[in-house]
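What you see is the complex with one protein chain gone and the rest in place.
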């Protein structure tokens, strides 16, 4: 039946999104191609039928408007073709909607990843995304960075990082252990500290959420 | 320089600065670090924490943070080293040393630039050093006076002759003074011993800045228990410090009814069997060094007597093998009274089984004695699974976590590991005695752990190694019943990592004061050996690493020294 494959795509993406909350599922290259092929097939058939109807109907009555052609087709006995064209057109629209829904859900998740995982995505997620999606992600990062930088720029305030301060603060310092070698790091008070692997620090809360997202540090709860 | 006022001359200097805490790998440092970091966290002082397990690690930590940190706090490390020479480029930096190792290095005490400051609660710090100081000053001033009087002398010829004579005199006097100084220093540094735990200083600090809390007192009791168990302090001093801590407890405990989930600490008389509350009574009595040596429970005959004794006390074997918490209530009540029966003393020579210790209660959890907490933290600290560099930190953090009020699963895990450790230690001692490996060589008893032994992994770090050595010594002395053996010190040799062997020397059993001469001895012997054969990496001088090839030569030299 028409539209089955695209419906499957949508169901799949729905299931995968709920199953894996913080990642991008694999891009179903085949599925999308199959749907597009189906659409092309439908369109070609429609084109043929449309022309046939046009031939059956008086040449002058053929207009761009499908409905008018349909109406005139009933009078000329091209009902079968007309119904077919209508059906296929609806199926085409449906396929388009499903495909758009599929891509758009993925896109939403990709945008969310910027907020969950930071501006550099891990390998696993990158492998699951297409070229264009990766490009979109980079551009989204840029757009977001520009926006954050521009906040309050009139009043001589150099931008606000919206990815920090995700939760109401309990204290202005944070006690953490370094998981990965990071190198030099400059907290608010300006004095540089070197974050070496497996060291424990108690420093002002500056950029700590970005570091947690990157997996560099781990908060110690004691 | 000695810091007299903890708040003004130490704590207030930490505000606004970046602090690095370098801590040694033992329970007292864990407790001190816990107290200190809690205080620093409340006050919002930025700090970094670096646990180290040896002198090389300490140097590495220093060079990593040299540029970025301006205040260093050394906990239980560094006081016996010449810090100025050891840490290069100390410009504009402050170093606070809170160390319970003694003796103190002279240069640290008499630091002219005031950059190296020692924190201690002792009023009369070290008489040895003081008298050295006097000698120093007097002679120096004498020399200066002589120099002055020279200048005032007018006549040239007379001056020159007197000058030459005075110079001679001066030279001679200087030589005499130097000799006297060296003698004093030698006497002072000959024996290494321990001062009361550094946690006491940290507790005083918390009191001085009026942020005292019952939790800090509890952590200090754990450190004090460490000093008792590993014989770092004589029993009398332990009792004295316990009384001091009881005063602290009385001060901190509020007069009104405390809610159930607050920590309550009491000083009570308790049975000395390690971990008996979390284990079964039978195993606990069998494996505690003190009771094991009295019963000689490693031998069949000893075990038989042990069963007999339990029978006489009216404690059925089934109950004793059951977990203590699931023992029959009547039996448990009997236990508390049973061990003070006179029949034990007369027939089985089993006495002195109670010790004054601190018991803590929180919420509806079973009571924890300071010994239990201490062993749990120690087992987590010296966890053999995560051995290797970089995991020093994880073990240290685990140990720190076990101390905190809310992390019960870490504490339970620690208790489990402590049981494994104690069992391994007991089995090792049993093996030593059954194979008669403890032999007197010259002036000391020598024990070597065979290389393929399955328990080797438990004894790679200092505390359990020393504990094993002490247990072995006690067991050997009671096993052989040779009175001379109790006057001999013991040297234990165990395989370590990468081809090295770790050698630890402890004082004779009959000696009351815990003065250990092996530190100086190992140092002098190390100079005689080839380079790289002996590594004095540990911060306790009576523990060294010797390369496998040179081990026998080292022992022979030691033997020759100690006749």
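Read from first to last, the chains carry the letters A and B; within each, the first residue is number 1.
In the analysis below, a residue touches a chain if its C-beta (ideal position, glycine included) is under 8 Å from a C-beta of that chain, and two chains touch if they have at least 3 such contacts.
Quick note on the criterion: contacts and distances are computed from a predicted model.
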Protein name as given in UniProt for the chain not displayed, "Trafficking protein particle complex subunit", "Skp1-related protein", "DNA replication complex GINS protein SLD5" or "S-phase kinase-associated protein 1": "DNA replication complex GINS protein SLD5"
Identified contact with the non-displayed chain, of B:185, B:209 or B:437: B:209
Contact partner of the left-out chain, one of A:7, A:43, A:86 or A:182: A:43
Among A:99, A:113 or A:217, the residue in touch with the chain that has been omitted: A:99
Listed residues A:162, A:192 or A:219, member touching the removed chain: A:162
Those residues of subunit B which, in the complete complex, touch the missing chain: 12, 15-16, 41-44, 209-211, 213
Those residues of subunit A which, in the complete complex, touch the missing chain: 36, 39-40, 42-43, 46, 89, 92-93, 96-97, 99-100, 103-104, 107, 111, 130, 132, 136, 139-140, 143-144, 146-147, 150-157, 160-162, 164-165, 167-172, 189, 205
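Going forward, only the chains that are shown with their structure count from here on.
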Euclidean distance of C-alpha centroids - subunit A vs subunit B, Å: 60
Subunit A - residues contacting subunit B, complex: 172-173, 175, 177, 187, 189, 191-194, 196-204, 220, 222
Contact set on subunit B toward subunit A in their complex: 18, 37, 40-41, 44-50, 64-65, 67-68, 390-391, 393-394, 397, 400-401, 404, 407
